[in-house]
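Before any comments, here is the structure.
Every protein chain of the complex appears in place save one, which is left out.
Chains: A and B, in written order; residue numbering restarts at 1 for each.
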Amino acid sequence: MDFIELKDLYFEYKRGKPIIENINLKINKYEITAILGPNGSGKTTLGKLMMGILKPTKGQVNISNMNSSNMTLAEISSKIGYLFQNPEKHFFCNTVEEELGFALRFNGQDVDYINRRVEELLILFQLEDKKGNCPLLLSQGEKQRLAIATILINNPEYLILDEPTTGLDSHRKSVLINILKELTKKGIGMTIISHDHFFIKELSHRRIGIHRGEIIYDKRS
Amino acid sequence: MTKEVKLDPRTKLVIVLCISTLGIAVRDIISLLLILTLALTISIIFKVNLKKSFNKIKRLLYLIIVIAIIQSIFSSEGDIILSVGRVMLLTINGLEKSFQFILRIIIVIISATIITSSSSREIVQGLVQWGLPYDIAFMVALGIRFLPLLTEEIKDSLIAIQLRGIEIRKISIRKRISLYSHIFTPILAGTILKAEKLSTAIEMRGFRAYDSRTSYLVLKMSKWDYLIIFISIAFTSFYGIICIFR
Partner (left out) sequence: MINPIEINDLYFRYITSTDYILNGINLTVSKGEILAITGLSGMGKSTLLNIICGIIPHIRKGDIKGEARLWGRDIKDLKIADISKRVGIVFQDPDIQLFSPTVEDEIAFGPENLMVEREEIGRRIENVLKIVQMEDYRYENPNNLSGGQKQLIAIAAVLAMEPDILLLDEITSQIDDYGKERIKGIILNLKENGKTIVLVDHNRDILKLADRILELKNGKLSIKGW
């Protein structure tokens, strides 16, 4: 099913310097799509356009057949979870525990449910002994894990992950690979933006290469 | 064929100071409007992004109008236009004063943006070559860098909140205030932490390693710079004297 569709996508920050040029893509919901490319190729920008964090200069992004420009970010996030390249952009609470439960509490969920969900994620991401710590004072790898945990809290049906292996050692990378594989088994598809070949090889069904804002290859394994 | 003349940032500083001084010292509205036109023209010549400045003014417009109204209420001279019972709300003088105030603020804002057509490095170098100690100039430049850091943090956090499924625009005012107050401390803490780490990196790059420093960037004033500075100061003094003796 074409979950995300990019039509004639064009994006620039400054006039005359396009970051994304003429991209047409259909992203399937039930597989893992990888977007690869060198630094400065436009991968992150493409991910943000897919998520609706950036609005296209020209062209259109459709999510579930609806034009994403007509949707609010919060509406999009009920379907798609987005991971920033810099995990600190996800944090605005004083403790790890608070950070995980924030959105649920704010939306008035039942306290027991919140506690269970938070505990589940703390264990899954090995952050139980850090639950009282301030998110900004964690090590890079711990921040990464917490950020991924926060975007899973609302049970999204799809994920866009921008360089999720930044700062992870090989052990934790394996843990992350397993977590993501489990999620795909539950029917959650994802787009992973990365330059980590090993990580991509382990996970992806489809590999899209981007260079200077244009797609240069699109392979299925 | 026009030759692109690049003006020294110090010249721009002089221009900004002159315009701001005139804007504050001058009284009558016609002159203020003329000065505003001058400021706008100069901004356009320097290719300042006026759209951004207008957006900033738009956001402050609410505050500006409130202050203007307060000014008007507290100046009780002149013919009364509007009054409620014994309280004079609007007088001719009051209207004039608030209009002056609005024009002055806009002049100062527009002229300040003239400075933004030079990079912060150039401005710092300009001040240093004028004799300001580098430490101070640099700290000022960093302080200027700090404010956008804070606004970046706030923007990022608001996006992050929406990404968690919280519809900021659709929740009640009370809940919104509670949201903002809840995240205010961590956002401020985040900015301060960022600033601390940045200052660590700056120290490790040798900041203040010696009593002075060399500079790769060297500014040279051209004859245009001197000419414009002379014209600006002459114009300002001339105009200022006329206004004082009116």
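Basically, a contact is a pair of C-beta atoms (placed from the backbone, for glycine too) under 8 Å apart; a residue touches a chain by one contact, two chains touch by 3 or more.
In this text, all values refer to a predicted model and were calculated from it rather than measured experimentally.
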{"item": "Touching residue (missing chain; options B:T21, B:N93 or B:S120)", "value": "B:S120"}
{"item": "Full-complex contact with the absent chain, from A:N22, A:Q60, A:N115 or A:Q140", "value": "A:Q140"}
{"item": "Those residues of chain B which, in the complete complex, touch the missing chain", "value": "119-121, 142, 145, 194, 197-198, 200-210, 212-218"}
{"item": "Hidden partner interface residues of chain A, rising order", "value": "13-14, 37-41, 44, 85-86, 138-142, 163, 165-173, 195, 197"}
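Convention: only the chains that are shown with their structure count from here on.
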{"item": "Chain B residues touching chain A - in the complex, by the definition given at the top", "value": "156-157, 159-169, 179, 183, 185-187, 189-190, 193"}
{"item": "Chain A to chain B touching residues, read off their complex", "value": "53, 72-75, 77-78, 81-82, 84, 88-94, 102-103, 106-107, 134, 136, 150-151, 153-154"}
